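Okay, structure first, notes after.
Left out: one protein chain. Kept in place: all the others.
Lettered A, B, C, D, E, F and G in written order, each chain numbered from 1.
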Amino acid sequence: MINEKIIVAGFGGQGVMLMGQLLAYAATNQDLNTLWFPSYGPETRGGTANCQVIISEEDIYSPVFSKCDTAIIMNGPSLDKFESRVAPGGKILINSSLVSREVTRTDIEVIKVPVNEIALELGNLKVANMVMLGAYLEVLKIFSIDDIIKVLKKTFGEGKSHLIDVNREALKIGSKSTK
Amino acid sequence: MINEKIIVAGFGGQGVMLMGQLLAYAATNQDLNTLWFPSYGPETRGGTANCQVIISEEDIYSPVFSKCDTAIIMNGPSLDKFESRVAPGGKILINSSLVSREVTRTDIEVIKVPVNEIALELGNLKVANMVMLGAYLEVLKIFSIDDIIKVLKKTFGEGKSHLIDVNREALKIGSKSTK
Amino acid sequence: MARGRVVVSVDRCKGCSLCVEACPQNVLAMDTKVNVKGYTPAVAINPDKCTGCTFCALVCPDVCIEVYREKGGTKNG
Amino acid sequence: MARGRVVVSVDRCKGCSLCVEACPQNVLAMDTKVNVKGYTPAVAINPDKCTGCTFCALVCPDVCIEVYREKGGTKNG
Amino acid sequence: MAKVLMKGNEAMALAAIKGGVDAFFGYPITPQNEIPEYLSRELPKLGKVFVQAESEVAAINMVYGAGGAGARVLTSSSSPGIALKQEGITYMAGSQIPGVIINVMRGGPGLGGIQPSQADYYQVTRGGGNGDYNCIVLAPENVQEAFDLVKESFDLADYYRNPVMIAADGLIGQMMAPVDIDKETPKLDLPEKDWATTGMKNRRTKENKDVDPNIIVSLSLVDTVLEEMNLVLQKKYTHMRENQQRYELINIEDAEIVIVAYGTSSRICRSAMEILKEEGIKVGMIRPITLWPFPEKAFAEIPESVKGLLTVEMSMGQMIDDVKISNNGKLPVGFYGRCGGVIPEPEEIVNAVKDFLGGLNG
Amino acid sequence: MAKVLMKGNEAMALAAIKGGVDAFFGYPITPQNEIPEYLSRELPKLGKVFVQAESEVAAINMVYGAGGAGARVLTSSSSPGIALKQEGITYMAGSQIPGVIINVMRGGPGLGGIQPSQADYYQVTRGGGNGDYNCIVLAPENVQEAFDLVKESFDLADYYRNPVMIAADGLIGQMMAPVDIDKETPKLDLPEKDWATTGMKNRRTKENKDVDPNIIVSLSLVDTVLEEMNLVLQKKYTHMRENQQRYELINIEDAEIVIVAYGTSSRICRSAMEILKEEGIKVGMIRPITLWPFPEKAFAEIPESVKGLLTVEMSMGQMIDDVKISNNGKLPVGFYGRCGGVIPEPEEIVNAVKDFLGGLNG
Amino acid sequence: MDNLVFERTKGLTKKEFSYCPGCTHGIIHRLVAEVLEELNVLDTAVGVASVGCSVINYEYFDCDMQQAAHGRAPAVATGIKRVNPENTVFTYQGDGDLAAIGTAEIIHAAHRNENISVMFVNNAIFGMTGGQMAPTTLPGQKTTTSQNGRDPYVVGMPIRMSEVLGQIPGAYYVERVSVHNPKHIIKAKKAIKKAFQNQIDGKGFSLVEFISTCPINWRMTPNDSLKWVEDSMIPYYPLGVVKDGDKND
Partner (left out) sequence: MDNLVFERTKGLTKKEFSYCPGCTHGIIHRLVAEVLEELNVLDTAVGVASVGCSVINYEYFDCDMQQAAHGRAPAVATGIKRVNPENTVFTYQGDGDLAAIGTAEIIHAAHRNENISVMFVNNAIFGMTGGQMAPTTLPGQKTTTSQNGRDPYVVGMPIRMSEVLGQIPGAYYVERVSVHNPKHIIKAKKAIKKAFQNQIDGKGFSLVEFISTCPINWRMTPNDSLKWVEDSMIPYYPLGVVKDGDKND
């Protein structure tokens, strides 16, 4: 049964909010229960940003949780903040391009993805979040890359449709990177 | 034992508030308990004005009362408004210069004083209220004319001290008028 | 002979005497009797002199003066 | 030989590049590495050209530039 | 119909449109800005009115004017902004002007913070304005219910000629969840707004040419007249108390403890209840949906098995007053709360229940 | 010392001076205008500050500034004006700024009227502002007590670094009565105002040259920090609840009925009690002097003989909430109230007591 | 037979004004009501009464009325006009109301160029509350809160709201008039008519400031009050058009 609690965290400009929202949109499209909740307020500017997502086949009650199943960590400060919040046996995906230190916990699975490097290779640092999302899709195993692309198309609208291809590419490479 | 509830009512400009205040000041000077409460608000301008005074040897509780011992009525509309508020056996002093109709109640004592005419004779319509107050002093029998003059001197201050004489005269004539 | 005529609504009058001052013809004056409200109202003491110029009505804050004139003129000034 | 010298407080810098644009001598440029805050900070790529004019410091919104000059001048512009 | 993923604030904005809103007047404040932002874009397309006022004070008085002119009107704000609207709200209540006021609560007091809170319970239920008046206060628990209640609130406001407040919080406003945006909500039979100031010509008919002006006013300088006006209001409030108490009872049959919680708190308590159930502790919940009128009736349904009531709030204890009044001494009343924008986690509630139970038993 | 005949409003203004007020900021409103009028004349003579603000909103924020700068500050207003001050008051509470706020209550809601009322009980005790906060609320019964409480309130405000409200009404404000203006009122041991923003030089000493700025603030963007700030406030409120409940018990020994009433209502009830006594009906009274903290303790002193509590208010029933909470279901609670500026007469209360008693017995 | 050349306008109800003897609020009421009648908008007019001596003028104007919170009439009028633009919406505000507590609301109604007409009655005092100092009180003028006369050193010089509003791009028409004699009363009426005609023509925010009297609180006879208007008020508050969009086209 699907019941996944996710934290996505990083710098303000890294697109962590969008990552969470894409998952929630995809869940909505599949008639799953879902809930997305951002850290909001001035801290987002410049500082760190994070959001929490719940995806579940059951009714979702508490929108907040002390422990998540998966944490997606896009920068160093976020690792410091959220490492302890992963449930034992949970997973932590780490942007190894920006996170220098090692995860200290041993009761969780660590997946490192050098997302910035990969994105730079793709010629667009902005898709770093998609690389990471691709990696997570592989971990979550609920949504396909196409599910996300479908959502992205809607989110981008006409204006940014030319960006779909590079995003698809990023998702793909990301999903392969965990293997 | 002194326990007197008074209503003073008339037109805005007739000095009814002052009449009540002078009684309250005089009571304070004699260490009596007292309380003065005005009708307040925009109605006072142009319209009618009234105040309620309590003078008592005992503690005064309720500042409002349904029935008064004495009503001092300076104009016609006030008679309409307050005639019914006099306790049976109480007194009503009426400015017969301005009140044309008769008091309909038979269970109260009516004292008529043509205060405007008297004041005009004294050469100052403004002391009409003092004429009436003089009449009331005679009815109340607690304060002397000098008690009131003492208060008036304080109230008037330096500026209006020349007015003391005509006020004293008015009080005197008023007090005689009830006989 | 008067070319105008004023009608003061006595019980509406508050005795402010603005009309008295405003009348160029000294038509109006304050009464000595009080009205129902306790004011001494304006009264036309020289009605013959009234030209119907409406000045009194224009300044009356309580809109208690009506003015009539022999020949029509602009209404309400 | 440079008449001036700038010291950028790298970890305070937010990478806005106002200083880069403001420098009349093209002394400054944006770094390619990110700092602790995730920004690419300003760096003196042509330190030799610096005149110590303080323009960069005047425009820096985060007050992260110190300027030194061979001879004294007015402090803080 | 498939659901749409929406932010709570946007869902409430859309609900207002579906509820027939004619005009929005507001002033920006976090965490409710998506409401005006959404409506600034959508209302003009529909030929409706969006005005960003110069302040909350101006906004609520625009609501007064537009509501008095017969329109369906919305304003939204957050805690300190609602404090500024208090005079306008008491004027609306006193003049019997319908209108909907959304409060997306944040931590206080004063400027406080921008994180979710329920510390405005007093502010919304006791009125911060002067005089004897009440607003219907609806407290949604999730985005869907926020949508439903906002949509319905316009009918309620018109029905009673009274302001209706929505007590949401930053979490409900900021989170996204799937919403059925075509859901039907209850409709009321509404009388004509023949009292509205739309100009006398609109009320002139062939039969009745001699119409009196409509006057919107809360003033009387005559105390007995003002008392009469108050008694008219009180009659409405009594009707509301009798007919508008709304609540949900959750697992109260054979519960040992009954939690009383609303809005975001009740959601979190639901998770706590699941954990407690697994541990074999029987906990039920009364979830007020109307904070005013407070659902006193719910307390009559508490079964014999219950040993105590635990009030849970994201504040230092405000609704607990109404819990105590409704309980009227029958059961011990406990309290657990967090404040300042801190959202309690289910585990905290679990512990609070256990502590409370321990205290009762020990 | 002989007493001086004074209007209630003037007595409160003089009391402020005797209480050491440094500054007054206010905006005119009936029925409290004699307070600013008196102080506009007297304060400048004493080298103290009088400013007529452009609005109640500005006035309360001037109080915030001056209070934060260490001064003893007063503002006064009446019901709708107090509604406008709510944001400022919650800021003061949140930032721990002392100050005294007089509310000379009048009929509501909205513009209402200018006659005496007690319909702001909620507004003053539940705070109309956002967040978890409390003000000490003192309710004088007569002019002398108004004088005494206002005088003392400045010490209380400083002691707790918290706003103190005086809940008077139009009758207390407008009536004249003899006042002992030299009466001593309780004094508190007050700490230095080392938190006040008077410039750093005032805190620099030879020993300590490196001082930090003083900051007056109610904001924290970090929820846990804001919660900490709230807990500091809560600690004060607990102290107030334990130490500041004030009330008078009148004839409650072997009473059948206990009236609960404050301010002008309690005075009128005293007259009613005299009448009832003559008729052989034993009635006592709990007279709250602090409306917040509400004198719960008084209810523990109610003797066995009492069959019911009758709350009497010049409103449609607001204090009754606190009576019910304090009573906690022990006795039936009845209510009698007038509103809109109508002052009940003693005879009405007499009848209300008899009706209530009849209902209890029948 | 003579003709009735001056009669009570249908724009006023029969109710007697509550104003003090000689208070020029009454003149201004009549002028506004006459304009409403003459422009034939009594049927579409919605007036907004403010808080001040004129607070109950909803009983005097024979059209739909709302009573607004102190100072907020322009916001209330904004609400009315925005939802029903076909209505002719006006506010009637005193100087305490408009120039003190309502400063932000009047400035922003002008700023948004709300298509409303504002009647601003400046009598240099808070009349209703018993004569406290207003932002418009003249230097040296004695009031209950400036008992030695307004001291500009302590509270500044009085504010000229029309001139301030003249600086707002959105204000279309601003004129100051007086009603202290028949000539000026006729002028004042023209200004009112223009303010309403502008609204009918969709031109936007129009405001007429009236220099008015308060014999009671000025402690003068009504006639002395008119003289004081001429001698003291008008020199500080010059009459005339401050801004007229028609002339800037």
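Going forward, a contact is a pair of C-beta atoms (placed from the backbone, for glycine too) under 8 Å apart; a residue touches a chain by one contact, two chains touch by 3 or more.
None of the values given here were measured: they were computed from a predicted structure.
K.L.:
Sort through F:78, F:123 or F:218 and give me the one touching the missing partner chain.
P.N.:
F:218
K.L.:
Looking at the whole complex, which of G:8, G:25, G:108 or G:176 touches the chain that is not displayed?
P.N.:
Residue touching the absent chain, from the options given: G:108.
K.L.:
Extract the touching residues of subunit E with respect to the undisplayed chain.
P.N.:
Residues of subunit E in contact with the hidden chain: 27-30, 33, 36-37, 40-41, 44, 50-52, 54-57, 80, 110-111.
K.L.:
When the complex is taken as a whole, what residues of subunit G touch the one chain not shown?
P.N.:
Residues of subunit G in touch with the missing chain: 100-104, 107-108, 110-113, 135, 152, 155-160, 163-164, 166-170.
K.L.:
Can you list, in ascending order, the subunit F residues touching the missing chain?
P.N.:
Touch with the absent chain occurs at residues 22-23, 25, 49, 51, 53-55, 57-59, 61-71, 73, 87-88, 91, 95, 197-201, 204, 213-219, 221.
The definition used in the following text is that only the chains that are shown with their structure count from here on.
K.L.:
Using the touch definition from the top, what's the fewest steps needed to get from subunit B to subunit F?
P.N.:
The fewest touching-chain steps linking subunit B to subunit F number 1.
K.L.:
Per the definition at the top, count C-beta pairs in contact and tell me whether A-E or A-D has more.
P.N.:
Looking at contacts between chains, A-E has the larger number.
K.L.:
So, what's the distance in Å between the C-alpha centres of subunit E and subunit B?
P.N.:
Distance between chain centres, rounded to whole Å: 54 Å.
K.L.:
Considering subunit A alone, which of its residues make contact with at least two other chains?
P.N.:
41
K.L.:
Which positions in subunit F touch two or more other chains at once?
P.N.:
30, 57, 80, 110-111, 113-115, 221, 343, in rising order.
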